[in-house]
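Omission of a single protein chain aside, the complex is shown with its protein chains in their original locations.
Up next, chain A:
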Amino acid sequence: MALKELSSLEKCLGLKKPNKYSTQGERKVPVLQNNNGPALVGLVTIASHLVHEAKRTELLGNSAEQRAVVQQWLEYRITRLDNCSKEEVKVILKELNQYLEDKVYLAGNSFTLADTLMYYGIHHIIMNLAVQEKEKFLNVTRWFDHIQHYPGVRHHLAPVVVLRNRVYPSGQH
């Protein structure tokens, strides 16, 4: 999973030469072998490294504050979202939904690495939501739809259909 993400991220960043990755441990943590030093371990670490390599550091945030927010959501992705239980999924969706209520992107007004990795990580969850649930987590759905259409992001993942109008408008029948 993580490896597909990283290769999509490479394409998304416009990196010409694809890197070779391996995984380690039970959790299949990605590892990047590096010619100029020791191997890099961990999805966020490698992803941030790729962003630097592509000279797209704005994707990690434009200010110290924004960089911290980006880091925070990257951490959220790997600690809370990855391998979370079924009950936890609902909590996460609820939290993100509230957080995204007044935001376009995870780190405010510009697109960052946090959006990309959160999108990759949450895709299988959104994919399996019923229409009613998508409506319930409207802000997440809106953000998700936005990110999946952000140029160059989607790559290895299937598009998820998002309906624009409500299926069960209130007060009818």
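Quick notes
One rule holds for everything that comes next: a residue touches a chain if its C-beta (ideal position, glycine included) is under 8 Å from a C-beta of that chain, and two chains touch if they have at least 3 such contacts; residues count from 1.
To be clear about the criterion, contacts and distances are computed from a predicted model.
For the chain that is left out, the UniProt protein name among "General transcription factor IIH subunit", "AP-1 complex subunit gamma", "COQ6 monooxygenase" or "Methionine--tRNA ligase, cytoplasmic" is "Methionine--tRNA ligase, cytoplasmic".
On the side of chain A, touch with the chain left out of the figure occurs at residues 1, 27, 29, 40-45, 48-49, 64-65, 67-69, 71-72, 75-76, 78-79, 83-86, 89, 91, 94-95, 98-99, 101, 108, 124-125, 127-132, 149, 159-166, 168-169, 171-173.
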